[in-house]
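See below for the structure under consideration.
A single protein chain has been omitted; all remaining protein chains appear in their positions.
Let's look at chain A:
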Amino acid sequence: MEQPNLSYIHSMSGGDKAFEQKLIDIIKSEFPEEKATYYKNYKAGELKMTAENVHKLKHKISILGLEKSYDIAVAFEHNLLEGSTDLNENFESILNTITNYLTTL
């Protein structure tokens, strides 16, 4: 499975280390909240709201350089809006990968 990286953050920071750390801190604080909201809505069967949560999480997936995972998230969001939960396991696996990665930063 592809691994998260900081390529995007480096590409836009212009070497500004303070900004890089600030952005990582924001992601570390925002991601667990968005993930928790996702699980809450998914467990409640609120597929439309779950799709909204996936939509928001998609941005962080792309910021962390997970290109293939981003495509999975796009497809999963679409499935949820169609009333299907296909790709749920793949998506949650991406969330776990990001969670583990953020603990290393």
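Convention: contacts are C-beta pairs under 8 Å (C-beta built on N, C-alpha and C of every residue); 3 or more make two chains touch, one makes a residue touch a chain; residues count from 1.
Just so we're on the same page, contacts and distances are computed from a predicted model.
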| item | value |
| --- | --- |
| Among "Probable membrane transporter protein", "Na+/H+ antiporter subunit G", "Spore germination protein" or "DNA-binding LytR/AlgR family response regulator", the UniProt name of the subunit that does not appear here | "DNA-binding LytR/AlgR family response regulator" |
| Missing-chain contacts mapped onto chain A | 8, 11-14, 16, 19, 22-23, 26-27, 29-30, 52, 55-56, 58-60, 62-63 |
